[in-house]
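Removed from the display is one protein chain of the complex; every other protein chain stays in position.
Right after this comes chain A.
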Amino acid sequence: MRRDARLLGSLAALVAALALASLLTGPADAGLRAGIEALWTGEGPLGIVLREIRAPRTVLAIMVGASLGLSGAALQGYLRNPLAEPGLIGISASAALGAVVAIQAGVSALALGVPFAALGGALGGVALILGLAGRRAGGLGLILGGIAVSALAGALTALVLNLSPNPFAAYDIMFWTMGSLADRSWGHVLTAAPLMLAGWVALARAGRDLDALSLGEEAAASMGVNLARLRLLVVLGAAAAVGAATAVAGAIGFVGLVVPHLLRGAVGAMPSRLLPAAALGGAALVLAADVAVRLILPERDLKLGVMMALVGAPVFLHLIWRTQAGR
């Protein structure tokens, strides 16, 4: 337990350091002191930049990262499969489809209807995955189902955006499939927060039952775990957290895959201990990626998905290789 506290403490410190870096990174160059002063006083154009542009971006990076890390860890615990990740199994893509349909149907991008539509899309994605691959599916079935759902949702998203009367909507395909936190505002933070919080609460409450489930279904049932309730908590929680994150930041892949993978060694196999660490780790990873995209191309909106795939794809390949070797 003390080891856990130390790990969580250092992860929190990492998140804080990266948050500071995120606040101080951007095309409007300002020194460390000027930046912190402007953030404190809110005065002048730099004050506006820090308070209205960079602060919401940083907060959103933490929230989105925590949602994705947490959902990845919970889904992996529930499906007992290290490859279960919201991006890979198509939840993010179907959430993006839900959000896009709502926005094109006339819901304001800052209305609560968009995260709820994304939740609806995400639930559709989960239902398809569980229907296609089933709970006891091996890694291959899950990934194949994920490919199908992702492809379908991605194609429908592109179709809806191409049918929009707005010529710029088609340019948004990149945003919805790769994710970005550029030019977000406090409005987006407030839009995503309620549903995201609900998702976090649901996933946090699933922790103990997931521990029991790691011993096998029968064992868990004999320990008094209500498997139907657990499924509801994990599926709804992950769909809510990922849906809300996707509604404001687009589909960001690999976070839920990389973070639990990196942290599992430190916390052992217990899902309840992995969950908080994965939330903090996800926040740190998305913050780092969001700082990196601004360092690489400060003037342009390089998508987060690019950075995440650069980190995530090798991890993913390694996991597949290990799964195959283990068989």
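Operating definition for what follows: a residue touches a chain if its C-beta (ideal position, glycine included) is under 8 Å from a C-beta of that chain, and two chains touch if they have at least 3 such contacts; residues count from 1.
Here, contacts and distances are computed from a predicted model.
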| item | value |
| --- | --- |
| Undisplayed chain, where the name is taken from the UniProt record, one of "Iron complex transport system substrate-binding protein", "Thiazole synthase", "ABC transporter domain-containing protein" or "Pyruvate dehydrogenase E1 component subunit alpha" | "Iron complex transport system substrate-binding protein" |
| Residue in contact with the excluded chain [from A:Y78, A:F116 or A:F175] | A:F175 |
| Which residue of A:G131, A:P167 or A:G265 touches the chain not shown here | A:P167 |
| Selected residue (touches chain absent from view) among A:A12, A:I36 or A:A109 | A:A109 |
| Missing-chain contacts mapped onto chain A | 26-28, 45-46, 48-49, 52-54, 103-104, 106, 108-109, 164-169, 171-172, 175, 183, 185-187, 298-301 |
